[in-house]
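If you scroll down you'll find the structure; I have some questions about it.
Note that one protein chain is taken out, while the other chains of the complex remain in position.
== chain A ==
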Amino acid sequence: MEHRSHVHRVTAAAGVAALLVALAACSTPAAPSEGGGVPGVTEDTVTIGTHTPLTGPAAAGYAGISAAASAYFEYLNDNGGVHGRSIDYIVKDDGYNPANTQTVVRELVQEDKVFAIVNGLGTPTHLSVIDFLNQNEVPDLFVASGASDWNQPEKYPYTFSFNSSYVVEGAALAQYATDAHPGKKVCLFGQDDSFGAELIEGAEHVLGDDGLVAVERYAVSNPDVSAQIGALKTAGCEIVMLGTIPGFSALAIGTAAQLGWSPMWFATSVGADYVTLSGLLKDAAPQLLDGFVSANYMPGISSDWVKLFSTINDEYNDGAVFDGNTIYGMSMAYLFAEALEASGQNPTREALLEALTSGDLTGNGIVPLAFSKDSHEAYPAAGIQVVEDGVQDYVGSTYRVTDDDVEAIDAAFPPVTEEGIPAN
């Protein structure tokens, strides 16, 4: 008897399920762009989103970027926005963990229906969503990473980089080492992913295949680098190039100091911000970071852009510590505003891509933006900064890197126009 009632229940359940399927078959789930309008764009707002580490091992260096970008967008919104639309910037924490990135980016695209993902941060993290974004035809702008993966217009038509690539920075740093400190033994300490690999590629572009005396790597999941630093010391390195995120730049420098070793440090822009490193190295910073060399392509401390950004930071970012991340975040936000402005009165994703590849955008970097139909690389050049008396600024050496050559160029930042608001 009981057996039969079970069979009944199962049959009933299956029947209900079949009915559900039949009913719901009429309502195919909404595609991301369904509803006629452009995702994320209304009469008076444009919603964009990002993934970035606000917690975890990379937060110490990068949490300020999205805050600075948000501050710039607020400033922009208070001054009329772009074509009368204000920008709503949704920031989601992924803890620099690719698994989290996948979840939050899906949420941004499918739940929050963002117009574009802007400045998603990190090489391993962003690599895990680049296929998803391009399959869903979501503009994937200004990735916060110097990996060259972002510059593949054929394979990833929706993805655009923002940083000068690690290959460019590696070549510029190696060229500066050769020019300013000839004959020194150059070594490299890099992250165990494409970040480190591409920095090596750039360095060897200048130094030759056997030019690096020693190479050591680290994984972000293991915050003990004494073995690697010890090996570099033993190899007799005089210049150590750092392919590191800020936390690991500080670890490397601190660990070397504990071993009583002080080589010259040459860092990439992503792990070199003086204010961030000072915060991590505390009282020892002025001594350990004196003469610290790094590559960069964003406006220097003495430029008009920094004056403007500093004002915005005071007013819209609660006067948070002003560092390289602030300049980076606001410059990126400015570039997005410029691109959105160029997309016209009624922005669509196609118009945005059109504007980006038109070659008309300038940005505020060390060289004019290089975006075109065939290239999604933002800045193919890097300048050299050195820390002197606690101030990190350009020393006037700037290198443009091409496939065959590393060439010293003269560079100047574009002037600030219209108070840093793209003309309406």
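What we mean here is this: a contact is a pair of C-beta atoms (placed from the backbone, for glycine too) under 8 Å apart; a residue touches a chain by one contact, two chains touch by 3 or more; residues count from 1.
Going forward, contacts and distances are computed from a predicted model.
Only one of "Dihydrolipoyl dehydrogenase", "Branched-chain amino acid ABC transporter permease", "Electron transfer flavoprotein subunit alpha" or "Malonate decarboxylase acyl carrier protein" fits the UniProt record of the hidden chain, and that name is "Branched-chain amino acid ABC transporter permease".
Across the entire complex, the residue among A:Leu54, A:Ala180 or A:Val395 in touch with the chain not shown is A:Leu54.
The chain omitted from view is touched by exactly one of A:Glu137, A:Asp192, A:Glu354 or A:Asp393, namely A:Asp192. The chain that is not drawn here is touched, among residues A:His83, A:Arg106 or A:His181, by A:Arg106. Note on the undisplayed chain: of the listed residues A:Val41, A:Val220, A:Leu242 or A:Leu352, the one touching it is A:Val220.
Residues of chain A that touch the chain left out of view are 1-3, 6-7, 10, 13-14, 16-18, 20-21, 23-25, 27-32, 54-55, 67, 91, 93, 95, 97-100, 102, 106-107, 110-111, 123-124, 127-128, 131-132, 135, 192-194, 217, 219-222.
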